[in-house]
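The structure follows.
Shown here: the complex without one of its protein chains, the others still in place.
The block that comes next holds chain A.
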Amino acid sequence: MEFAELIKTPRADNVVLHRPFHPAVEGTLCLTGHHLIFSSRRQDNAEELWLLHSNIDSIDKRFVGSLGTVVIKCKDLRIIQLDIPGMEECLNIASSIEALSTLDSVTLMYPFFYRPMFEVLEDGWSSFLLEEEFELLSSVTNEWRLSCVNKEFSVCPSYPPLVIVPKSIDDEALRKVALFRHGGRFPVLSYYHKKNGMAMLRSSQPLTGTNGRRCKEDEKLVNATLRSGRRGFVIDTRPLAVAQQARAKGGGFEQEVHYPQWRRIHKYIERFNILQESFIKLVEACNDQSHNMDRWLSKLEASNWLTHIKELLTAACLAAQCIDREGASVLVHGSEGTDSTLQVTSLAQIILDPRCRTIRGFEALIVREWLQAGHPFQQRCAQSAYSNSKQKWEAPVFLLFLECVWQIHRQFPCSFEFNEQFLITLFEHAYASQFGTFLGNNESERAKLKLPQKTMSLWSWVNRPEELSRFQNPIYEANSLVIWPSVAPQSLQLWEGVFLRWNRPSRFLEEAEEERINIIKYNKELQARVNALRRRLAELEAENE
C-alpha cells in the first residue's frame, strides 16, 4: 500500500490531547492510511478519537524544547491540539498528516477503502431515482416528459442522464437549447406545485452575447410552462449590472423583447470567494476567545455571513411567493446555474412542499437538486474555513443552504421530521466522509469513478432504523401548509450548532434535547398502555355479556 510510504512514524506514545471543554487526556496516537487515531491509556474509561485525514483542513506545528505541539483544524470546524514528545516523531507525524490530508487523487480517498460494518438494507445509490419522481408527477399532470437526451452526458456534462422537460419539447429542440445556455444547462423542471400546477425551472444563463442572440427553441421551451395568458418570472441571482457585463463574455439574460411573457427580477446572491471569505471571517470570530462584546459583534457583522443568509432566504421566499401567491411559473438561474440557482430552487421547495420537510423527502431533494443537478461538491468542499492554501473553487454554498434550512426549522420547529443533528451530519459528510455520495462534481464524474459500484452511499447508512432515530425531530407533526419564514434580522440567528459547536459547553443543550425526547416518548408509551388496557377491557366486557 502506497500510504505506508507517507507514514514514517505510525505510532507515538505519551501524546496529550487538548480539546476545548474537555480535560487534557494522555494516550497513544496512531496514523493509518485514512485515519488519525488517538486512544487514551486509561483502561477504565478508554476514550478514542478517530479523525479522517480528509477532515483535516490545516495543521500547524511548533516546538518548546523537544516537546512538539501540533494544532489540527478540521473541516467540521473543530480544533484539537496534540502534544507529541520527541522532535523527530512530531515532525514525522505532522508531515504525514499533511500529506495524507491533501491527497490529490479521488480514488485514494477513504470511501474507496471503506468496508461497512453494517448490513445494507437498502442501497442508497438507487434510493432516489428520477423515474420514481416522474411517476409521482405523472399522476397529477401529463404536461411533462422524461428525456434521456443527456444519456451519454453529451448534451450537458453537468446534468444527469435523465431530466424532466415540457412534453411539447422534443430532444432535438433540447439539443439546440443546450447550445444557447451556459455549459449546456437548458431549462429543466425543478419543482411542480401541485396546488396550482405552476412550475419552477432552473437553467444557466442564456448565451445572448453583446449582439442579442436569441434561440426560438429556448423561448418555446420556457413558454411551454406558462398557462395561456399568464406571465412567468425569471429570477436572476445576479445584479443587473453583472448580468449585463456577462454579455461581453458571451453570457447574458432573457431580454424582454424575446420573452415578452416573462418578468425578470434580479435578486443578488453572493458567490464564490466572497462567500468563502465570509465563512473564514465568521469562523475566526467564533474562535476569538476575547471577552469583549463589542469585538464579537463587530466581527460577526464584518463577516457578512448573516447578510448572505438573509439575501438567500429572501430570494427563495420570493421564488416561492411567485409560484404559490402569484400563480406564476418561475425560471431561476445565475451564471452557471450550479450554485446560487440550486440554493434558491431547493429552499423554495422547503417552503412550498411539505414532503421536503420529511427525512426521506429532504434526502431526495439533496439528491435531485444538488447531486444530480451538478453542484460541484468536490470543488466547493475541498477546503473549509481554516485552509491556508490559495483558494481555487471552494465556497460554502451547500453550508449556506443547510443553514437557511436550519433558520426555517427554528421558526417552524414542529414542521420538520428531521432535527438539527441531521443538518449538521450532512454538513460534515459534504466535507469529509467514509461514503462516496459527495465525491465528484457531477453525475458524469460519479459514473466515471464508478462510485455506486465502488463506494457506499451515505443514504444506505443514514436510512437504517438505528441511525434514523438519531435524526428524528421528537416534536414533528406533519404540516401540509406552505411555511413562510420571516427574513427580518431579528428573526435570524447565528447557527450555534455548527459555528459554536466546539466552543461551547454543549451538555446543557443536549440535556434539553434529551428531555424533549423523553417527554414525547413517555406520552407515547402511556398512550399505548391506555389503548391496550381499553382493548383488554372491551374484550373482558364482551366476554361478560
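We take it that contacts are C-beta pairs under 8 Å (C-beta built on N, C-alpha and C of every residue); 3 or more make two chains touch, one makes a residue touch a chain; residues count from 1.
By our rule, contacts and distances are computed from a predicted model.
Peer 1: So which of "Proteasome subunit beta", "MTMR7 protein", "Translation initiation factor eIF2B subunit alpha" or "Trafficking protein particle complex subunit 13" is the UniProt name of the chain that got left out?
Peer 2: "MTMR7 protein"
Peer 1: Where the complex has a chain not shown, which of A:I37, A:L146 or A:L494 is the residue touching it?
Peer 2: A:L494
Peer 1: Among A:F134, A:W393 or A:F412, which residue is in contact with the omitted chain in the full complex?
Peer 2: A:F412
Peer 1: In the complete complex, which positions of chain A touch the hidden chain?
Peer 2: 233, 239-241, 256, 263-268, 285-294, 296-298, 300-301, 304, 306-307, 309-310, 314, 317-318, 321-322, 325-326, 410-415, 475, 477-479, 481-494, 496, 500, 503-505, 508-509, 511-512, 515-516, 519-520, 522-523, 526-527, 529-530, 533-534, 536-537, 540-541, 543-544
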